[in-house]
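Shown here: the complex without one of its protein chains, the others still in place.
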Amino acid sequence: MTSAPPGRASALQATGAGRYADPLFKWAAITAGVSVLAVLGLMIGSTTADAWPVFQYQGFVDFFVNDEWRAGFSRTDFTGEYGAFSFIFGTLVVALIAIVLALPLALAVSLYITRLAPRRMKGPLAYTVELLAAVPSVVYGLWGLLYFVPTFLRPVMELLSAALAPVPLLGTFFAGPVYSTNYLAAGTVLAIMILPIITAISREVIAQVPPEQVQAAYGLGATDWEVMRKIILRRSFPGVVGATMLGLGRALGETIAVAMLIGGSQRWGLSLFFGGDAMAAHIANTFQDAAPETVQALIAIGVGLFIITVIVNVLARLLVWRIGRVAGDAAL
Amino acid sequence: MSSLPVTTLAPPRPASEVSSSLRAADPHSRRRRRRSRVMRTVLLAGMIAAMIPLALILIEVGRRGANAFGWSFLTQTEPPFRREGGGYLQGLVGTFYMVTFATAMSVPLGIMAAVYLVEYGRGWLARVIRFFTDVMTGVPSVFVGLFVYALLIRDIGFGTFVGALALSVIMLPIVVRSSEEMLKLVPEDQRAASAALGARRWQTIVKVVLPTARPGLVTGAMLAVARAAGETAPLLLTALGALSVVTAVQGTPQSALTLLIYDGATQPFAPGQQRAWAGALLLLGIVFVFTAVARFVSSRSTVRPD
Partner (left out) sequence: MTAPIRAMLSMLVLALIATACAANGDAGDPTAAQEDDQQPAAAETDVDDDADRAPAAAASLDGAGATFPTPLFQDWIFEYEAEVNPEASINYQSIGSGGGIEQFLSQTVDFGSSERYLDDETLTEAQAARGCSAIQFPVVFGAVTIAFHDQEFDDLILDAETIAAIFQREITTFDDPAIAALNPDRDLPDADIIPVHRSDGSGTTSVFTVYLDHTADNWELGEGTEVQWPSGTLGGQGNEGVTAQIQQNPGGLGYVNQAYALENQLPTARVVNDDGNAIKAELENTTEAAEEAEIPGSFQFDILDIGGEGFPIAGTNWIFAWECGYDDDTAALLRDFWSWAVSEEGDSLALDLGYAPLGSALKDDVLAAVERINIQQ
């Protein structure tokens, strides 16, 4: 096969070897395709096998609703208590903060780039925002921990706490004391991290709004903003929701930057300034120090996280797929 | 009606400029246009706000990273956190080692899987594979680390191979998806022409389709490499980390740039933190170069997205 005779045309001619090579090649391709499924299956299988005894020991429901997490030290038995609610709560709060902060900004950026930016600026602007996606998460963590949070965010959080804590009801979420690393710190940096994902997909979705409709609206005397709000945003709404869900999926699973900025405790609090922990972050923060039973409990958290992110991702893909598959977002 | 195409071809002009004289007198319209102007400013402000974090990151990493960066940063291993000098040699070696290993495992497999999806996959199996590849891109990277730990570490210990395995699992769906997009862009005519010359299916794929799509495939692989080089969480559970250069394939904990940055950032001594900034500068440099080269390669390709 490798010693092809000279000449392109002859190289393409069906040779004797080719007859056997064809099905062989096909099966190699099928094997490769199926191996992707196999990896995923193995992934689910081996982790679930480890997590199962924990669910049995703690109770499946109790594992998710109990907020008491006490790591045991046994090598052979289960002795600790494994209620992961604090981490699930942390994951959801941090992801929610990130979405709330990132979504409006992402929409503004995508609308600006697609509708308002000068033509020759569109590419560079889009590229610059996408560069944010290329920054590794440990760099976000470093930057947040040693620069952004203490220098910028901390004074803002102190102000917010002072101003809003006395307000009834709302005050609960802004009550002091302000931990050095907390939900809001992790959520804010996470918002920066998911901004390029939401932007990239929103941009694609917005670009797919039929130009005829846009032109028709302008023809009827609509202003730029009216076109964006009433035509573009309305048409691309499902896609934007899908983009947000993909950003949410990333936010739920983000590990190292959150681990460095969230506080690393085993409890939860309603205040945004409380230092808690998230599911992925708790795994990274405590995995190395864990005895076998706790390792299994952490794997159980991983399984829970996997289930949540898969559901979110599948919903997101379905929404984005309705508008046509978006190319290139795999790289994000 | 027949004159409409002209307007669709032209860039959308702000309607206000075209017909301002017609509606200038209408106070309602004036309010709407003022509102539109305000919102345009708001969107511009959003655009600028989105640029600020990137600028802050680049400036801060560049400024602080440059302090500890130098030739010795690339040629020496890390001293204790509280001591000055030294570098991230063991991390550079570990990252290079594991990413190369992971690339060797994931890229050929991923491209073959993409070949299946584009060239052979028609039925339910292809749909299932495509769907679950998408699912896999969304799997949290720490979960991949847990998986490799649960599967192997308790038996064979930490090391280069298990770290590379975790990275390859992360790279695989990225390679499959990007390769699939690229292979789909190869014109059907070329396949038909090859077949007309009497080539078998596999010959068409290996000698026509893959070479045509090569720049795109390289781009996808490079983006996957950039992603793998920046991963921390899965390596925390599989490679563990090392103080000196490790050449062993398996059984000895291995270091990585990201692990060193993580350790340096979360410990209290200033020299260690400085090296973490320098490490971040190095890592950002590597990742950005890979991303830029990937874009350059794909921009020179005849078969490319967009």
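Annotations for the structure displayed:
Order of writing sets the labels: A and B. Residues in every chain begin at 1.
Here is the rule we go by: contacts are C-beta pairs under 8 Å (C-beta built on N, C-alpha and C of every residue); 3 or more make two chains touch, one makes a residue touch a chain.
Just so it is clear, the model here is predicted, and its values are computed rather than measured.
Interface note: of A:L96, A:A165, A:A291 or A:V314, the residue touching the hidden chain in the full complex is A:A291.
Checked against the full complex, the candidates A:F55, A:Y82, A:Y112 or A:Y179 give a single residue touching the omitted chain, namely A:Y179. Set against the missing chain, the residues B:Y88, B:F101, B:F143 or B:F290 yield one that touches it, B:F101. Touching residues on subunit B toward the chain that is not drawn are 79-83, 101, 104-105, 107-109, 111-112, 115, 152, 154-159, 161-162, 206-207, 210, 240-244, 246-253, 266-269. In the full complex, subunit A makes contact with the omitted chain through residues 1-2, 4, 28, 70-71, 73, 75, 150, 154, 177, 179-181, 260, 263-267, 269, 275, 285-286, 288-292, 294.
Just so we're on the same page, only the chains that are shown with their structure count from here on.
Chain centres here are Cα means. That of subunit A falls 14 Å from that of subunit B.
Considering their complex, residues 4, 7-8, 11-16, 19, 23, 29, 32-33, 35-36, 39-40, 42-47, 49-51, 53-54, 56-57, 60-61, 64, 109-110, 112-113, 115-117, 119-121, 125-126, 128-129, 131-144, 146-147, 149-151, 169, 172-174, 176-178, 181, 194, 197-208, 220, 223-224, 226-227, 229-233, 236-237, 240, 258, 261-262, 264-266, 273, 276-277, 280, 283-284, 287-288, 291, 305 of subunit B touch subunit A. Residues 9, 11-14, 18-19, 21-22, 24-26, 28-37, 39-40, 42-43, 46-47, 49-50, 104-109, 111-113, 115-117, 119, 125, 128-129, 131-132, 134-143, 145-148, 192, 195, 199, 211-212, 214-215, 218-219, 221-228, 246, 249-250, 252-256, 259-260, 280, 283-284, 287-288, 295, 298-299, 302, 305-306, 309-310, 312-314, 316-317, 327-328, 330-331 of subunit A are the ones touching subunit B in the complex.
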